[in-house]
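One protein chain omitted, others in place.
== chain A ==
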């Protein structure tokens, strides 16, 4: 993928730091038209969504993943919130914009609006709360109703540090995931177990799907609701060619 990148790309590595060699290249008179493109801090933007019953620990998972911190007090999310974290996969900078939804029923209308744009959805339940596990089925139905059909999904059984209060066995969770053909992990935001793994797995799955799609449709017509930046740059180089 990187080979396709135009030579004049001033790609930012890290925050605001511009590597000088590509910059020098872009300053050359033969520099391509993409020079005017905004300096970007990432290669891909993946939008992820966290759903699940109220109190299963969606916000905590996100907090752990984005800030590597944990807060014991439960403050229920109102409406919707998001966090952005940039990760690197196969040498690509990927911005994960993770939307954290309120689990409470009363915010359902607001939260379902975010399903459509999501490329990956985390279904979270609480292993100490059977009801939240049972509701996963409802949440999956919800996804089928509102999200795009090719959205990547994953089931997370959170709070696995509280084994003594466990109500849902790991096997049960695994079985459910297999039934739906979805990946499954037990996580703990508090003890920082499998949180990174979960998000990285989901991101990798999206990435794989994306690559497959691009290989399938060799033309630049790929897109859908997902904005893929690589496509853009391709596009711009294409335009330059026509101009020439």
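In this text, contacts are C-beta pairs under 8 Å (C-beta built on N, C-alpha and C of every residue); 3 or more make two chains touch, one makes a residue touch a chain; residues count from 1.
In this text, contacts and distances are computed from a predicted model.
A chain of this complex does not appear here, and its UniProt-recorded name among "Exocyst complex component", "ER membrane protein complex subunit 2", "Queuine tRNA-ribosyltransferase catalytic subunit 1" or "DNA replication complex GINS protein SLD5" is "Exocyst complex component".
On the side of chain A, the interface with the absent chain consists of residues 33-41, 45, 47, 63, 67, 69, 72-82, 84, 95, 97, 106-107, 110, 113-114, 117, 227, 229, 232, 235-236, 239-240, 243, using the contact rule stated above.
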